[in-house]
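FYI, not all chains are in this one, though none of them got moved.
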Amino acid sequence: MVSLGEVLLRFDPENERIHTARSFRVFDGGAEYNVARGLAKVFRRKTAIVTALADNALGRLAEDFVLQAGVDASEIVWRSGGGTDTRNGIYFIERGFGLRAPASCFDRANTAVSQLKTGEINWHEIFNQYGTRWFHTGGVFVGLSETTPEVAKEAMQAARANGAIVSFDLNYRDSLWKNKGGREAANAVNRELLPLVDVVFGAMDFDARLSHFDAEKFRQAAEKMLSEFADLKIVCSTLREVHSASRHDLSAVCFRNGEIFKAKSYENIEVLDRVGSGDAFASGLIYGLLAEKDLQFAVECGAAHALLAMTTPGDNSTATLEEVENLMQGASGNVKR
Amino acid sequence: MVSLGEVLLRFDPENERIHTARSFRVFDGGAEYNVARGLAKVFRRKTAIVTALADNALGRLAEDFVLQAGVDASEIVWRSGGGTDTRNGIYFIERGFGLRAPASCFDRANTAVSQLKTGEINWHEIFNQYGTRWFHTGGVFVGLSETTPEVAKEAMQAARANGAIVSFDLNYRDSLWKNKGGREAANAVNRELLPLVDVVFGAMDFDARLSHFDAEKFRQAAEKMLSEFADLKIVCSTLREVHSASRHDLSAVCFRNGEIFKAKSYENIEVLDRVGSGDAFASGLIYGLLAEKDLQFAVECGAAHALLAMTTPGDNSTATLEEVENLMQGASGNVKR
Amino acid sequence: MVSLGEVLLRFDPENERIHTARSFRVFDGGAEYNVARGLAKVFRRKTAIVTALADNALGRLAEDFVLQAGVDASEIVWRSGGGTDTRNGIYFIERGFGLRAPASCFDRANTAVSQLKTGEINWHEIFNQYGTRWFHTGGVFVGLSETTPEVAKEAMQAARANGAIVSFDLNYRDSLWKNKGGREAANAVNRELLPLVDVVFGAMDFDARLSHFDAEKFRQAAEKMLSEFADLKIVCSTLREVHSASRHDLSAVCFRNGEIFKAKSYENIEVLDRVGSGDAFASGLIYGLLAEKDLQFAVECGAAHALLAMTTPGDNSTATLEEVENLMQGASGNVKR
């Protein structure tokens, strides 16, 4: 599986606030990368990340994380890391607690990956070499610059030509779009790309709050997307209710071939860090499909993985496949020794 | 705004217990100081603390905190810091967890601030120089020694003479009073001072448990205070229910001119550290009044600030005004990125 | 009070996972030792641990913990600590969070204590010297090797001969028994020893989930045990419901002389680290009996101590007797200052 997107360094003040902290832990992150990371580290699939990094100490720190995750780092494009023109993306995030919401401060202007252009990456070689069965990218990557939507399109076309399934996450980041047209502009770009997509994460025109879930409305929203984009086969979404930063309800839902698959609902779940749980859902669901399980398994697997991703610090899950399966089977949280 | 009270160093074993810890984080604290700190750091008002410190490394550490908070440190009275006669106040506090209650160990005997005497501070210069609009002190400061009630009285008189509003927090500390007459003695001192007070935090003869809240009883208690102290205009109180050290219900209530203003109730709130939330309420409410909002805004602002103060370690809030306002408007705890 | 069992070093990745951690805190643990530790540190009783350690830096670290706990370390048998044949026991444990269950990885093969043999310890001297009134051991120790059940029997016989009460915890560890007969084999060993036991922790053939508690069924299970083992006087058990790793219900129950004593039920308790709470129950109950309180006090004391043990990191409680008593009397978790 190959993913295209930014590898970010996440600076996290843990229990403190960004604006008063005196130290930060650092993690790896980046929406599209997180999906590849989950598949590699948790689900033990071979994955590679296609991205660009400035070749300085921060870029090498990002590589150190990619390697630790077991994601193939050999397709990273290294740019000269002088520091002024071409940067590495970083973000600062607080995970929140109780009534204090998570907060973030992104610093990703002029990053190497945002400067990627079509023609720079030999996609056919990549898809061939790895016998790639799945390609993933999403709305964060295509929001990075003017050129990234074209790079995404180029990759998707190559993926399809090489027989890989294409997935896309509609992820919208206001910090990327607010100065260039907002959600409407983002949607316009997404619409350019969705004709090349098989599986989409995020359902347009759909209220994803769990307590508002209505199977009929989801069916309508999904069918509308499928009718608009002929090659689209699966529409999925997490369902979530935020009681506080520390307590959520979570489920997920999926649509294919006129049929709805809904994961069981988890209520009043203790949340340590919600960031990245949507990406964890995506990797769990993709795992199910790559492992040729049925779609009910896939959506339950995605939901269970998303839940476990919220129980540890950082964007990414530290779960094992066995833990995901135990949770899918209703494990009680009891200790085994 | 000028506050009179002790700046304490708080030693906090975080997840450990005081009696088995091997390291302590240090924070700033002190009930009256916390109010000035909240107004400065969160609500961006100019504030100064009037206090005394022994001039040694611990005193300079306290000053380091005051500066970081953005509170004016130039009115600190520095005493010779030999260490034996004149100390700096410290306290050890555990924030508790679940059924394990918070616990504290105060070590504030013979502190520089407790040795303050009338005539030492040029109050008129202070109130003039800063164009001070508000003066705050409270029951902790006046419980420190025999001389501090007189210093408080002197300051209040000067404040009133200079047109500043005077607020007073009835805060009772058993560790200060248990050897010199207990709550009754404390009340006697408070009664000496309340004739000089405009806004009082804490309502006498009132059960402040949220589940026991009865508007009529609060009205009676408040009116009784107003009738006893002719210049008193506002009586406020937090309302709280402690389910466990980690879970509270919280609201607040205020009385003026025969009218009750009650903040909305927040239930089953996750609590990280409750210490200082009463002071946070005070600074939020004072902010509302200084910013010339109505009293309903002020009491909601105080409650929201108190809630946010309970979501981070230390006595004091790390919130921003924007976060307080978001919470007042019902923010869901969702991440923005 | 004298306990016989292994002193383990617990390596704990705190908020991280074992398989991705870069640092570990270390604690002391070991089921039977934990009981002696609780009695010494919390309940201020004189206790000693009988165990064996390899004499190397890890063994001395274990001794450092035993001393800190106030448990007498002079009955530790020191083996040559070359490292290859005779090891010290360690375990890695994650406390879990929310839907992520606690997890462990024991590494206790070939430990010095598992190599103890009958005749090596002068039990009569030990029981005499300390005027020992209570002896405790349990199912973990007797599961360590082929020789440890005989050592336990030898100790129990000496204890009884010296007038000490004998307690035994049925604790079953699958990691110890899965390669040598499982629970059935463990029960066979326990049955060899129960004729020498006065107080047993754990009730055979009894569903210990709090929501399934049925006084009649407990009576039957307890009476069956008492009828099988003539000298057995008291059967106790914690009652527990695991909602998530972070939220439990807890109570406890005890049977003596046809009478059931049930502690009050605590529901939806915030849990930081559940490991060791069963041992904390045992030490609380034994304290009650050693202090000649009635059995209702003892079972409430055990339950309260178990609850407090779950509010701090590590196997063991950091509570004080005063805190246990406050909780037994319904303390609200309010701060005292």
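Each chain carries a letter (A, B and C) given by its place in the written order, and its residues are counted from 1.
Criterion: a residue touches a chain if its C-beta (ideal position, glycine included) is under 8 Å from a C-beta of that chain, and two chains touch if they have at least 3 such contacts.
The structure presented is a predicted model; accordingly, all values stated were derived computationally and were not measured.
Displayed in place are 3 chains, all sharing one sequence; the entire complex defined by the structure file totals 6 copies.
Definition applied: only the chains that are shown with their structure count from here on.
Taking shared numbers over all numbers used, the chain A to chain C interface scores under half, which places it in the different class. Centres computed as Cα averages put chain A at a distance of 45 Å from chain C. Not a single residue in chain B touches at least two other chains. By the touch criterion stated above, chain B contacts chain C in their complex at residues 15-17, 19-20, 91, 93, 96-104, 106, 173-175, 242-247, 274-275. The part of chain A that touches chain C in the complex is made up of residues 266, 269-272, 307-308, 310-313, 318-320, 323, 326-327, 331-337.
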